[in-house]
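Every protein chain of the complex appears in place save one, which is left out.
The chains carry the letters A, B and C, assigned in the order they are written, with residues numbered from 1 in each.
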Amino acid sequence: MEINKKILMPSKETRQERFGRTLSFISISAIVVLVALILYFIISKGISTFTDNHVNLWDFISRQDWSPSTIGKDGKPEVGALPMIVTSFSVTFLSALLATPFAIAAGIYMTVIGPKKSRGFLQTVIELLVGIPSVVYGFIGLTIIVPIVRTLFGGTGFGILSATLVLFVMVLPTITSLTVDSLNAVPKHLSEASLALGATRWQTIYKVILRSATPGILTAIIFGMARAFGEALAVQMVIGNAILMPKNLITPSSTLTSQLTTGIGNTVMGTLGNNALWSLALVLLLMSLFFNILVKLIGKRGKF
Amino acid sequence: MIKIKKLAIMTSAVLFAGTVLTACGVSSASNDKITAVGSTALQPLVEEAANDYQKEHKNLSITVQGGGSGTGLSQLQSRAVTIGNSDVFAENQKGIKSKDIVDHQVAVVGITPVVNKGVGIKNISMKNLQKIFEGKITNWKQVGGKNIPIEVINRVKGSGTRNTFEANVMDGHSTIKAQEQDSNGTVRRIIATTPGAISYLSFSFVDKTIQSLSIDNVKPTDKNVETNAWKIWSYEHMYTAKKVSDDTKKFLAYMNSAEVQKGLVKKLGYISISDMKVKKDANNKVIN
Amino acid sequence: MKNYNLNQQYVRDFAVENAIEAHHVNVSYGEHQSIFDVSLSFPRFKVTAMIGASGSGKSTFLRSINRMNDNVATVDGDIMYRDVNINDDKINVYELRKHIGMVFQRPNPFAKSIRENITFALKKHGIKDKKELDQRVETSLKEAALWDEVKDKLDESALSLSGGQAQRLCIARAIAMKPDVLLLDEPASALDPISTSKIEDTLNRLKEKYTIIIVTHNMQQASRMSDYTAFFHQGHLIEFNKTSHIFTRPKMQATEDYISGNFG
């Protein structure tokens, strides 16, 4: 056939392309649908505390007494989630803050300065850590970290500090491995060019590699915080799991997730006790959305 | 590569379709299937009993799962399961219409206060115990122990163990806000490692790493529970709908048969329902 | 930089058969327009060079010819190829690119073996016969003057080749498709002088069989290799003429300044 006819007609490639686009679009749609379903589920359940049980939203986020099954002195059920919100926030923030420098250092080591063999070793270790069940982290925290914190700082050893330390180890693999991915994605010629211009290795790392990997590193932090946010069993064992406003880093307190996890099996669906727990899940969702947006904003302002 | 991927997609599609089909097939066609969901504490007993029972009843399939008493009862209420296992009376579970379901008590569980081994006491009065959990006594030396601050570990609100403990010990007073843990195993570990800690556990979880307390010089033993000399105990319940299949009926009868009550129940650390000299109702009143 | 009147141009019309004729082409990246109303024809079986400073739009224009700008920029105007306007939504761009091949500024061999670099696309286009594939590998590598260097290691990774070799592999890969037109986007700019001269030799041999359009900012290269030259400045076509004329008697001030190094 003449070329000028051929280029006007669809070919095998056109069909392939349509097929591929459709396939990948179906996949992303499947995810979007799943996400939408679960979001709808949580939002509708979480909102019913306020719509069906007529709890005041402001009471929910500002009060400090949590005991949805009992009626407080003012005749309203006690559904003050503030202590848990504060604790969840602190634990997540602190553990991500603590883990990030370590993760970036490990990431730089694994992608830029370390010998190849040690990279593989570190990678393997990190991959192993992800698979340890959180119960195990919890028990190790309970038998090692809590006593250490108790001896060093007094108190019972249960509290935000211990939880932060446990979560630090738990989120480190996630943040590191995603950081490594984004450092690897920095084109080699950029750093080669920088080194060729006489910049020291650190200047290259700092000004070229880290800068262009910033969005990826931020995503890594988001995923790390997400892990910290969603973690229940390990945190619950070392934080003291008492619904108290944290006074400092070493008094017992409780996170949204651990309240949710411990309470959900003991309440009946449709009751206030159960709905209130779903409201906690909703808060968790909104907070993680907030963190996500915050980190992205920081990322935008930090770039040049 | 492409082929591998296509293969993977195909296999997963086939698998998925196949399993969904069988899922529908299995659940609609077969009547001889029992699902028991709920209390994690009761799960081992029912599971073991079910395993033994199925050895003689090959056509019957019994699935036993945990998930918590609340889950068990609410799933029974929506008839998603056949049996709801619970540590608490349905009457005491908010949101459950207890009139629509039938209680089958299959075992009794005794609960004892436990402390860290370093506190220096082995007996306590009921009054002091209550004051400790109220937060009015804060150091072990106030009850004759060593000079160690008291660290209260509570069970999760709504859990059977906590309900039982509060009903029998707290006498209407509320407990202080303190640590809440949701499983016997975790509580045992925390008590064992935390100086000055106190909590309460099912009898079967007491071991040499922790110290159980006598109350008013009554020891926490099965014998004392049977006579109600030891007050802190509760039933393990298996709730069903009012109308159940013959298979379910037979299985529940098997749970209360001598074979299970004298065998598994004892082995798993429960107290047999048939050994009890007294009975309690949902309001914790002794009724005979 | 000196200011030139960008609306003045000298575009000579040759009475030859053209492979591609562009009429009033405008290209913009979002708000930023980078090609302004360029009309330019490329004679068949000749080498046409496009020269100009960085950012003059010559690469952008080149990429419009085989629709490589599709996802990044908007291209307006008609680009006629075999009496078809190929800048049309209805055009099958995959088919088009089989006939208008391209070699890029930086060597970009696939992370595959040398052989597969050439056969991969051929196989996807339906050539299954092993003999034919082998034949194409050999001919195209020979045409690209790479055969002698790699004939013993065809199944090794193409990533092991040097920059110059890799670029010749890319040329071989492009001509293995038996295209009509070959677009070259500064094909030697990332290479050392020896590799550059090898590439130029290769191209010199190819021009009998293909219409070649080459973007370069190396003026010696343009004058050595091309038959026609187009000079671009700030997105405008300033001058188009036979290469010999452009380099000896440029008509426009901008062109003269550029080729004499008096520019900006």
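Observations on the structure shown:
The criterion applied here is as follows: a residue touches a chain if its C-beta (ideal position, glycine included) is under 8 Å from a C-beta of that chain, and two chains touch if they have at least 3 such contacts.
We take it that contacts and distances are computed from a predicted model.
Looking at the choices "Phosphate transport system permease protein PstA", "Dihydroorotate dehydrogenase B (NAD(+)), electron transfer subunit", "Hydrogenase expression/formation protein HypE" or "Pyruvate synthase subunit porB", the name in the UniProt record of the chain not drawn here is "Phosphate transport system permease protein PstA". Judged over the whole assembly, touch between the missing chain and the shown ones holds for A, B, C. Residue in contact with the omitted chain (choice from C:R82, C:R106 or C:K142): C:R106.
One of A:A106, A:V146 or A:L161 touches the chain omitted from the figure, and that residue is A:A106.
On the side of chain B, the interface with the absent chain consists of residues 1-2, 5, 8-9, 11-12, 15-16, 18-20, 22-24, 26-28, 35, 40-41, 43-44, 47-48, 51, 54, 61, 63-67, 71, 75, 78, 80, 182-186, 189, 204-205, 267-269, using the contact rule stated above. Counting over the whole complex, chain A has residues 13-14, 16-17, 19-21, 23-28, 30-32, 34-35, 37-39, 41-42, 101-102, 105-106, 108-109, 113-114, 122-136, 139-140, 144, 169, 172-174, 176-178, 181-182, 184-185, 187, 199-203, 205-206, 216, 219, 222-223, 225-227, 229-233, 257, 260-261, 264, 281, 284-285, 288-289, 292-293, 296 touching the chain that is not drawn. Seen across the whole complex, the unshown chain contacts chain C at 66, 68, 94-98, 101-102, 104, 106, 108-113, 116, 120-121, 124-125, 155-157, 159, 170, 173-174, 177.
Following the convention adopted for this analysis, only the chains that are shown with their structure count from here on.
The chain pair with the larger count of C-beta pairs in contact, out of A-C and A-B, is A-B.
Relative to the C-alpha centre of chain B, the farthest chain centre belongs to C. With centres computed from CA atoms alone, A is the chain lying nearest the middle of all the protein shown. As a whole-number value, the distance joining the C-alpha centres of chain A and chain B reads 33 Å. Shown for chain A are the residues in touch with two or more other chains, of which there are none. Across the assembly, chain C contributes no residue in contact with two or more other chains.
By the touch criterion given at the top, residues 81-84, 86, 90-92, 94-96, 99, 126, 180 of chain C touch chain A in their complex. By the touch criterion stated above, chain A contacts chain C in their complex at residues 2-4, 6-14, 17. Taken in their complex, chain B has these residues touching chain A: 40, 66-71, 73-74, 77-78, 93-96, 151, 156-159, 177-182, 186, 189-190, 193-194.
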